[in-house]
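Only one protein chain is missing from this complex, and each of the others stays in its spot.
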Amino acid sequence: MAGFADLNLPQGPDKKSLQSLLETAAHLGYSTVALNHVIDFKEKKQEIVKPVCPSELFPSLPIVQGTSKRIKVLTRLTLVVSDPSHCNLLRSTSANIRLYDIIAVFPKTEKLFHIACTTLDVDLVCINVTEKLPFYFRRPPVNMAIDRGIFFELLYAPAIKDSTMRRYTISNAISLMQICKGKNIVISSAAERPLELRGPYDIANLGLLFGLSESEAKAAVSTNCRATILHGETRKSACGVVYTVKKPRKVEEEETTLPACKKAKTQA
Amino acid sequence: MARAEAAAATFERRVLRGAAEHQYLRVRLELPDGGARPSVAQLKQLVVSALRELHGEVGAALPVDILTYDAKTLSAILRVISSGLVKLWSALTLLGSYQNRRCAFRVLQTSPFLLALAGNSRELVLD
Amino acid sequence: MVRFKNRYVLCEVVSEDPRCRQCIEDRAVGLAVRDAIGRIHGDYGLACCSISFTVKYLNAYTGTVLLRCRKDSYRLLCSALPFVRQLESRGQRYPCCLRTLHVGGTIRTCQKFLIQYNRRQLLVLLQNCTNEEERQCIQKSLLSCSLTEEQSRSGDEEDDDGTETD
């Protein structure tokens, strides 16, 4: 089993609050977090910026509670798509997109949900938890996504903030569970403040409310997150077997195999 | 007592599977710096109101006991009947505010045995 | 495609105030039931029950209401029904209560039950009659109500007839 991970820490402009979020996450026992950069196409033309380098942002990362390791920080890009044309960006081999460790889409319509599940090269599909579901989940795209190793992401921080959102979170989660049968679920926070973060065991218990079984709920904060990260890694590699790294000094490419990737579900 | 000393006890073994009546949680309430700290009665009220919000009157009716409370560290040991563990835990998880200010319950340990809460090796600092 | 199993809860609005009938409408009943679920089972109960919850059929004259919800959560719904206290519509508010008559897996079983039930109610009325004219009238309506196969087919195309009576 892998360590606990929270794949959604919103990357605000304020470095100090991000630092305190990281510290709380490490204190609660998360060994991996992903900084989330959201691009909403509704709001004018947005450039995909290069991901921030966590090591540049934070000179010293906090140590995970009860271990001697430092917390691992990944980068994640979330595209909020409300029109099929927005997806073109993902198909084009934009250089900046490839630099992110995890790519997620937040489809706003049923058609886009279908596209995201079946064709887009992404790692996560976000599920709307703040309002009533705008569409019903259908089995074919969901099953297809499960086969392709794409995970569905549920957020819990909105449920802490507001009673109405709590209802939508639970009810949308249960609707999804009826289709996906508890498979391929990732639960992450989207917490803006340290007090909105919860410990991994708390989330595993919360998963029961969402209709997951005990082991599925624990997987939603551990092994499924690991699988998502590996799925993201395979995008950077060829068929998940060969992948290229730049040597730090010389500008020459070297091929190495990464055994961990072999086992990741790939659909190159 | 004299009677008991007469005959040495014969070997007997009882296995109790999942028979614990209660579950115990060690929790700590996290509040932003400054501001009022709840008294033990307020803490209980907070727990019950969290249960009422998420699980309604049925949830609020769950017997929850506050076995210990340390106002300095805001940590407490709660006891709940076994069938109410998931409800209580989830209610604490989704509780977001105390007296209109943000707060968070950190569940440090849960166990069906109160004795297990006395010695948690994960919190042990040996070096 | 696997179908989602639903439960249909047939209940009767009981009120001492005859004006309450005006309030028996989809929205008012739905709101009253939701309110009760929210009170009894909180946000979690509401979230569970809200999936596919609707007022499926409603008869303001007899006061019968048919509610639908997911099979997983019908226990939450049923346990909250006794706590419905009032119906509210157009600023009017009347105290009433809901009596669960039947819980069925399909609309058809509920319909069957309802016809049976109404028939029995008519018999009760028949015994309470004071004059011949009333008697005649009720007997006539008693004979006219029957469930034929053709009628029921047109109901719901669902094959699950797991019924549960309480």
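Every chain is named by a letter (A, B and C) in the order it is written, and numbering of its residues begins at 1.
Following the convention adopted for this analysis, a contact is a pair of C-beta atoms (placed from the backbone, for glycine too) under 8 Å apart; a residue touches a chain by one contact, two chains touch by 3 or more.
One rule holds in what follows: contacts and distances are computed from a predicted model.
You can't see one chain of this complex, but its UniProt record names it "Ribonuclease P protein subunit p40", from the set "DNA replication complex GINS protein PSF1", "Ribonuclease P protein subunit p40", "Exosome complex component RRP46" or "Ribosomal RNA-processing protein 40". One chain is not displayed; in the complete assembly it touches the shown chains A, B, C. Residue positions on chain C in contact with the hidden chain: 48, 72-73, 75-76, in rising order.
Chain A meets the missing chain through residues 1-4, 31, 66-68, 174, 177, 181-182, 201, 204, 208-209, 211, 213-215, 218, 222-223, 259-260, 263.
Where chain B meets the chain that is not shown, the touching residues are 1, 4-5, 7-24, 40-41, 44, 63, 65-68, 77, 79, 82-87, 109-122, 124, 126-127.
The rule is simple: only the chains that are shown with their structure count from here on.
Separating the CA-averaged centres of chain B and chain C is a span of 42 Å. For the pair chain A and chain B, the distance between C-alpha centroids works out to 32 Å.
Contacts with at least two other chains are made by residues 43-44 of chain C. In chain B, the positions touching at least two other chains are 53-54, 90.
Those residues of chain B that touch chain C in the complex are listed here as 51-59, 90. Residue ranges of chain C in contact with chain B, taken from their complex: 37-45, 79.
Interface residues of chain C facing chain A in the complex, by the touch rule stated above, are 1-2, 4, 43-44, 46-48, 50-51, 72.
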